[in-house]
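Submitted below is the structure of interest, expressed as structure tokens.
The other protein chains are all here in position, but one chain of the complex has been omitted.
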Amino acid sequence: MQRVGVFVCWCGSNIAATVDVERVADVLGREPGVVFATHYQYMCSQAGQELIQNAIHEYDLTGVVICSCSPRMHEVTFRKTCERAGLNPYMVEIANIREQCSWIHKDRESATEKAVILGRAAIAKVHLNAPLTSGSSPVKKRALVIGGGIAGIQTALDIAEAGFEVDIVEKKPTIGGKMTQIDKTFPTLDCAACILTPKMVDAAQNEKIHIYAYSEVTSVKGFVGNFRVTIRRKARYVDETKCTGCGLCTEKCPQKKIPNEFNLGLDNRRAIYIPFAQAVPKVATIDPAACTMLKTGKCGVCSKVCTAGAIDYRQKDTYVEAEYGAIVAATGFNPIKLDKFDEFAYSQSPDVVTSLELERLMNAAGPTGGTLLRPSDGTHPKTIVFVQCVGSRCDDAKGKPYCSKICCMYTAKHAMLCREKYPDTDVYVFYIDVRTPGKNFDEFYRRAVEEYGVHYIKGMVGKVVPENGKLKVQASDLLGGRQLHIDADLVVLAAAIEPDESARPLATMLTASMDTNDFFTEAHAKLRPVESPTAGVFLSGACQGPKDIPETVAQASAAAAKVIGLLSKDSLVCNPCTAKPNELMCNGCSSCEKVCPYGAITYLDKEFRGPNRTVLLRRVAQVNPAVCQGCGACTVACPSGAMDLQGFSNQQILAEVDAICR
Amino acid sequence: MQERLKQKAVELLENGGADRILGWKTGEFFYDLTPAVFTSSAEIEREFVFSAFSGANLSKYLIAESRKGGKVAAFLKPCDSYSFQQLLKEHRILRENVYIVGVQCAGMCDMEKLRARDCDGVTAVRENGEKLVAETLYGERIVDRKDVLLERCTVCKSKKIVAFDELIGEQGEEQDLGRFAEVERLEAMTPEERYAFWRGELSRCIRCNACRNVCPACSCETCIFDNANSGFRNKAAADAFEENLFHIIRAFHVAGRCTDCGECSRVCPQHIPLHLLNRKFIKDINTFYGPYQAGAELDSPSPLTDYTTADCEPSAVLTRGGNS
Amino acid sequence: MPVTETFQPTIVAFCCNWCSYAGADLSGTNRLQYPANVKIIRIPCSCRLNPLFILRAFQRGADGVILCGCHPGDCHYTTGNYYARRRMTLLFSMLDYLGIERERTRVEWVSAAEGAKFAATMQEFTAAVTKLGPNRRLEDLRCRKD
Partner (left out) sequence: MMETIRRISGVNPRKCMKCGKCTASCPAYDEMDYHPHQFVDMVESDRIGELMQSRGIYLCLSCFACVERCPRSVEPAKLIEAVRLAVIRQQGMDHLTPDQIPEKLDPALPQQAITSAFRKYRK
């Protein structure tokens, strides 16, 4: 029989106002096995904890029940308290009489009665508690960053800086991500490539960083400290080690009319291509959907012109398996498809473009060489209309319910750049709200209005009709109380951004949770913003929510700091509440193995003593406590009840049931 | 048929194909056949019986027999072979130590039903095609075999022998004789009627554990009802729900693994239709998660250790049609 | 047993540690009331709920049992609630088949953010069970008191 001490907390008036704590302590003090029961104002305070420790010594307690706030709040606190007094920390049970009692009930009588029952259940459970010792599992000192945009690069650089090995997996042929497509960055207007490409080169040259470009993660197994990841390296049909990136093949390839995704289809590339001049790794890739040689077996021009002999038409996808201690998701974002917004004539006129397309149209390495020209006829646009919140802040049925956050600032940037480069243009920006919280952001927007004379109009564009080479824009000016009709040459839509489509399947592999918009959920919205609720999985950049570049970089470094903190440990303390099979009862039927999400269960043929001095060979389950996370799926799948969960054993739960139903 | 089986048993023992033979022999009465292990030709000649009363499913005994060293040969009827394969799937039987002789089955008979057909004082039963000739103290009686079949044989799910090393008789096919009709009849009742039905049936339980002991799926090393640490072992019924709890739990424990061999109902001395609990689970599994027959395949995932993301919610049970 | 107006059902709620227990805490933090009849037992995951526990609760006099877990797809352990869903579906169907009222058992998916849903569910479930009256279980006829 345990010697149980019961400690009832008032939590100031939080509990004591609704629950008669004195009576609870009195009644519970008369439960079998309870040798000490008391109540105190704040159990979690220094004095309260000392009270518990003194009682453990004085009454030689073997089990402790604390009737207080939720175990999610202070279970850890009280476990440590008891551990300091020499008691095994797992001999503590919490009866939640605040969140699940005093705070939800008004009637003092019934709340007190319920508090007593919850206390009884905890006492019944603690009688069956057994001391548990946490094991430890080693940490693989290597990190994986999934996504090679600015978020992934920054995270990888910071981790490598701390001396740990880190791999970047990028699905595109080059790292760099969306930032490579951007022309200038707000609020300083420095050139995106000028600040990004040095980082890309740093990553490529850092001996601690290994880049798997044109690759995808196909499976993730294991757990914090010990992830086993399979990476598919897609066939480039070009030997990365031989290709010098000279680009001759990309000039000679006869397949010329493949829409160039780097320029968002505004110009064409060849079937063999290097996305852009500063690509990392700078090697060519054959687009298997476009290459004549791969499709029909006839051509081979690139192979003939390649002096390095890097072309390999028979290359196959290869798979790499590696182990990591931590994984960072940095899968980024994409602008949404605009097919639900045809009032803006995006599908009808090439002169209606998205903001990202405008970046390419203004970029010196873009399809127009940096001169802003209309895609339809190559003329200079004189009147440009920007439409904000296209698909953001919408009903779920129509678009995204959230604010995409970056559009206000990049639209101000675009408007400003247009007016700066081409002072003869009229620039209108239609806004619902202008949101500029950020250092120097509002100043930037005001400059666009005050210095550059951009017409900011509170209102929205209702429709755009292409007519005689012009775009007839009908819009509202809510402050002016009028409806506007503008003949525009170019309409720019600030499309909402959404998480990359690879994020959802990745989240499933990582067992990391996502919100309804497919953004990764953080472990705590305020206090743990760069960690996923799944231990060992961290979040970097826009995969967690819309972010601009400064925020992305800040979060990327924060995620790196968390990863470094994890990898600097040699081993991790395991949760001791793991499944434990009773070999004598195990049938060896494999039911438990099939439901284990972690592959923690294996089987062993073991000899047992049979009747009459015989020896029986039986197949019995074994649980790897370092891998088991303690969900308990196996305990229910087991027909004989041989599998039990420490800390939540069958008997403990039954004892709680019995105490409640008594 | 009996002679062919005997001949095969003797042959296996003599040519070294098996060290032991698992079959049936007469128990207290001629119709009361019990599973038995034979080790010599003489024993086979003297005691081996295969008749219309060889209902006992021998598969369960192979769990222990296959671990005793040497090779054991067993005769399995179609329904027994499902149980056997299910046990193989659960790694309970060491396949390499077992030699299976599949035996086609014409349906096993129920002595109670025979007695009910004016056959008191039966001393022996001869098989004659579709007819059974019962010798009684009051003269010979002839009955149709189909009229005195065990319940499970009247709705036989399959004549197919799913696992064997050799066959005696023809291989058969799966068949649908409406084994869920009785479950459906109960489902169509009002809850009050169902409650009354089951309360009446289960209240007869004397907790003799025959159902558990005969069931091939109930082959745990230690049953939770025998395990002091499970919290479910009671020396006496703790309260009025005790036996019912036993049957619900037993049915749940074998859900997804029960092959519907019908042994539980065959051996129940109180004639409780226990198979109707198991069949309910089988029917629900078929309805909710697609057709599944335990033991039919060696590698298909068992419905309770499997899932799809599109599975129905438990509330589907509460809102579906039928009486409420 | 006559159903009186003062009948106070005993209700056991099994809540998974990661979503529903946190959801229950949230309904407390937001001071959303639900009847004191509901007593929560914390389990690591909905898949830890052995059907035995439900039957045991009924055996010991519970009038209603509810399981709350993470929404399908959101399980902290990825797949636990999918297994729980199958187990509970089959168990509930069986209880119904035995003539035990359908309304005495329920599964509800409650996320850590759904404090309001937790409170509303508990109110509704308690009301439904109260309406049914004491649990008649499947009492053995031989133990009949009348």
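All chains are identified by letter, namely A, B and C, in their written order; residue positions are counted from 1 within each chain.
Here, contacts are C-beta pairs under 8 Å (C-beta built on N, C-alpha and C of every residue); 3 or more make two chains touch, one makes a residue touch a chain.
The shown structure was predicted, so the numbers you read here are calculated from the model rather than taken from an experiment.
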Contact list for the unshown chain, restricted to visible chains: A
Of A:Lys242, A:Lys463 or A:Arg662, the residue in touch with the unshown chain: A:Lys463
Residue among A:Cys191, A:Ala204, A:Ile432 or A:Ile564 that touches the chain left out of view: A:Ile432
Identified contact with the non-displayed chain, of A:Lys398, A:Arg504 or A:Arg662: A:Lys398
Touching the absent chain when the full complex is considered, from A:Leu417, A:Ala475 or A:Leu654: A:Ala475
Residues of chain A in contact with the chain not shown: 343, 389, 393-395, 397-399, 432, 458-463, 474-476, 478, 483
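Operating definition for what follows: only the chains that are shown with their structure count from here on.
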Approximate Å spacing (C-alpha centroids) for the pair chain B, chain C: 35
Mean-CA-position distance for chain C and chain A (Å): 33
Where chain B touches two or more other chains, by residue: 224, 231, 304-306
Chain A residues counted as touching two or more neighbouring chains: 595, 637, 650, 654
For the chain A and chain B complex, residues of the former touching the latter: 582, 584-591, 594-595, 603, 616-619, 637, 639-642, 650-651, 654-655
Partner chain C, residues of chain B touching it in the complex: 183, 186-187, 191-200, 202-203, 224, 231-232, 237-245, 248-249, 251-252, 255, 277, 280-281, 284-285, 288-289, 303-309, 311-318, 324
Footprint of chain B on chain C - complex, ascending: 51-52, 55-56, 58-59, 72-73, 79, 82-83, 85-103, 105-107, 136-143
